[in-house]
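Of the protein chains in this complex, all but one are displayed in their positions.
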Amino acid sequence: MATKKKRTPNSKNSSWVAITAESAIDTDKDGDPAFLTLRNPTTDAASLYLFSSGDLQPYEVKAFTEDCHSWLIGQTVQRDGRLLYITPMDPLYLMLPYLVKAAKEGKFQPLDQVVMDEEFPACSRLLSCARSLSSVHLVAEEKEVGGRKFHRYSQEKTMQWLSKKVDRTVTALKRSNISVGEGVKSRTYVRVKTESDTNDEDYLRYAHGLVSEYIDEDLSKALRKHLQLPEPTSPKETEPPTKKRKLSELPVEAGEDFSKFNSSDFARKPPKKMTLAQKTLAKVDKSGMKTMSAFFSPKVKAERK
Amino acid sequence: MSCNSSVTHVQLSTLGKAERTTVHLMPCEIEHNGPAQVSQYFSATTKDRKQDKTVSFRGRGLQGAELSCPQGYTGLVLKEVNPNSSDQEDRTVKVSSMFDKLTYWNLETPPNSDDMVVMAMDWPELAEAIHGAVED
Partner (left out) sequence: MDLGDFEADNSVSCRLTSEIPDICKSEDCCLGIDEAGRGPVLGPMVYGICFCPVSRKEQLKDLKVADSKTLTEAERENLFQNISNAKDFVGWALQILSPNTISTSMLQRSKYNLNALSHDAAIGLVQFALDSGVQLKEVFVDTVGPAEKYEEKLSQRFPGLEVTVRPKADSLFPIVSAASICAKVARDHAVKGWSFREDLGEVDTDWGSGYPGDPKTKAWLLKYQDPVFGYPQFVRFSWSTAKNLMDSKGAAVYWDDDEEDGEKAAARQKNTSMLSFCHRPTGTTAQGAAHQSHRFFTERRLQGLGAL
C-alpha cells in the first residue's frame, strides 16, 4: 500500500475559467471591465461583481464548485477546477437595500446621497449604470426639483416590480427542464418532470425562492404575502435528503460476482466507506452550524431596522 | 476595509490576442499549475465515439462529453498579470484564451443530463429571467 497522500491547500489562484456574458466584454466601449466587491443585498456579506466597460451594467459572479476537480487548458493544468459564471445582474437589487434604509427618514433624497457605503465605496458606481437610473422609478417615487431628481423608496412599487420578476422567472422555469416540484428533492433520485405533479404554486414558490436570493428576508416575506403564497410547510418536507451520490453509482459492467456483491453482500454489511460517512454525520452538522453563523455576521442587518 | 475597495481590472485589449483553446474539466484534483503534455498524452489517446468520449487518466477510466456555452456567452480563461504583487494594490487580469465549448469528464460514469456541470448550465438563462428588465 502506498503512503497516504496529504492534500495541500491551493493557496493562491492566479487563473480562472469563466463562462461570461458576451455583453460584459464588449470592446466597443471605453475603459476596462472590473471586478469589485459590493454588499450582497441578501447576506450583507462582501460579494464579487463585475462591472462592464464604462460601468454600463453590473454582472454577478457565481462559481460552480465540485470537490476534486481541475482543468486542462490547452497545454496546461489549472488546479482550481471551479467554473465561474458571469451573468448580467439587475442593479436595482443592489440599490434596493440602500433605498430601503433611506426610507426610514421618510423624505425624498438625491440618489447619490442614498447609495453610499463606507464599507463598500464601489457602490457609488451603481449610479453610473444607465440601467439603474432608468429603472429606479420602478421601486421609488421620483420628484424633479430644479433639474435635480429626488427619490423615495416605495414598498408598493417594489412589490409590483418584484412580482413581475417572479412572473418572468415562472415563465422561464416553465420553458426549462428544471424540476421545481416539492416531490423531487434530491439529485440522487431520477428527475422526472411530469405536468401533472408540478402545479402553478410549485412554480410560484420556486420563482419566489430564486428572486429572494437578491432581496433581504423582510422583503422576501412581504413578497410572499403579496403573491399570496402560503407559509412554507413543516421543515421536514422542505429538507431534501443529503445523500451522497457516489454510493449509488457503482458501475455494473465489472462482471461475474458483482451482482452478488451488490445485492446480498451489500445489504448484509454495508461497505466500510458508508459506515465511515455515517459515523461522521453527527459531528458534521454541528460544526457546520457554527461555521455558518460565524460567517454571516448579523450586525449590519440589525442596524438597518 | 481595504479588501472591499480593491478592484481587479480586466485588460480587454488582450481579448483580440487570446487564442481559442480546448478545455477539459477533470474529475480529479491535479496538484499542479502550469505546462503539461496534454495533446501528447491526453488528446492523442482520447477516443471519440458517436456522442461519448473515453480516455484514461492515471490508469482510471473516464467518460466525457462536450458542453457548449449558452447562447450569448463565451468561455474565457483569465490570468493574473502580476500574481505576486502586494495585496494592497489593485489587481489586473488578462484574457489568456477563449473557448465556446468544454469537455467534461466523469470517472467511469457515462455522461448524462443529471451531471452537475450540465445542470449548472441552466443558470445563465434563468439569470436572464431574474435580472432582465421588466416593463413598466
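Going in written order, the chains are labelled A and B, and every chain counts its residues from 1.
The criterion applied here is as follows: a contact is a pair of C-beta atoms (placed from the backbone, for glycine too) under 8 Å apart; a residue touches a chain by one contact, two chains touch by 3 or more.
From a predicted model like this one, the values you see are computed outputs, not experimental measurements.
J.: In the complete assembly, which of B:Val77, B:Met98 or B:Leu126 touches the absent chain?
T.: Answer from the full complex: B:Leu126 touches the omitted chain.
J.: Please identify, in ascending order, the residues of subunit A that touch the omitted chain?
T.: 2-8, 13, 16, 35, 37, 40, 42-48, 60-68, 77, 84-85, 178, 187, 206, 209-210, 212-213, 217, 232, 235, 238-240, 242, 246, 249-251, 254-258, 261, 276, 280-281, 283-289, 291-293, 296-298, 301-302
J.: Which parts of subunit B are in contact with the chain that was left out?
T.: 3, 8, 27-32, 36-37, 39-42, 44-45, 47, 56-61, 91, 93, 107-108, 116, 119-120, 122-123, 126
Everything below uses one rule, namely that only the chains that are shown with their structure count from here on.
J.: Measuring centre to centre with CA averages, how many angstrom lie between subunit A and subunit B?
T.: Computed from C-alpha means, the inter-chain centre distance equals 19 Å.
J.: In the complex, go through subunit B and note every residue touching subunit A.
T.: Subunit B residues touching subunit A: 1, 3-12, 15-16, 19, 21-39, 42, 69-70, 72-80, 83, 93, 95-97, 102, 108-109, 113-114, 116-117, 119-120, 122-136.
J.: Provide the residue numbers of subunit A that touch subunit B in the complex, in ascending order.
T.: 7-8, 12, 14-23, 25, 27, 32-37, 46, 50, 53, 60, 62, 64, 66-79, 81, 83, 85, 87-90, 93, 119-122, 131, 135, 138, 161, 164-165, 168-169, 171-173, 176-178, 187, 190-191, 210-211, 213-214, 249, 251
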